[in-house]
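Have a look at the structure below, then the notes.
Of the protein chains in this complex, all but one are displayed in their positions.
Take a look at subunit A:
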Amino acid sequence: MHRSSSLMHLPAWVVQTSSIFGLFLVWTVASRFVAEPAILPSPAASFQAMADLIARGTLTSAVQESLITLVIGCAICIICVVPFALSIAQSRQLAMILQPMVRFISCVPAIALIPLFIVWFGFSTKAVYATLFYTSAIPLLFSVITGVQKIPRVYADGLRPLGAGPFRIVRDVYLPGAMPGIEVGIRLALSYGWRAVIAGELIIGSSGLGRVLAQARAANQVDQIVAVMIAIAVLFLIIDRLILFPWNQLISSRWSSF
């Protein structure tokens, strides 16, 4: 409870949520001041729009589509990238050769690749998946490689005289040892990936929350745009706090000795 001590002994969660309430307060005042719902709708109007979108089923199905894209896309990304990263990190030379190339590729922002993905895959979810994969793979790859390189060499050396082969060493040393790195990587993959999914859907217009945003913009429904924005933020907050944060706590307590 030491976190609340400076702010008048309030519980931590009150302090943490107060800034969000502050934001809503500023927004309410600003929308009154602007007095033009087509430019800045009030919070009340936005929540009304959200309720309407939910009632029509648009928002719920869009949320489902976007989340499914995110989860499946990230799962594919993790399945492909983690083993790849673990195997190249084993050899310092290989990592040294490949890293500049990966860094060079990563200089091209995913948004800039969307036109190419549209040419390859059409205006379909496949193009969204490609955008997501491209965006998430790179931070995941680097985090895992960094995670492996932080493992003291003596851990792997210690297993070899016990009869461990390369596969054993990956399974018993690199995989668990790189867990903190993998965890950071998955967190980054999900948060970058979430942005990529929304951006991809927005431009490609295939499905999901991004498409709802694009449609709301086309219909000049600013209250709907804001409603979807809030939904996007809240969803990611829930994923991060409820799933990723507890996992992080578990890993950092177990791995604390190095």
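In this text, a residue touches a chain if its C-beta (ideal position, glycine included) is under 8 Å from a C-beta of that chain, and two chains touch if they have at least 3 such contacts; residues count from 1.
Assume contacts and distances are computed from a predicted model.
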Among "Oxidoreductase", "Sulfurtransferase TusA family protein", "Nitrate/sulfonate/bicarbonate ABC transporter ATPase" or "assimilatory sulfite reductase (ferredoxin)", UniProt-listed name of the chain not shown: "Nitrate/sulfonate/bicarbonate ABC transporter ATPase"
Option touching the unshown chain, where A:Cys77, A:Val173, A:Ala196 or A:Val212 are the choices: A:Val173
Residues in subunit A touching the chain absent from view: 152, 154-155, 157-164, 168, 172-173, 176-177, 179, 254-258
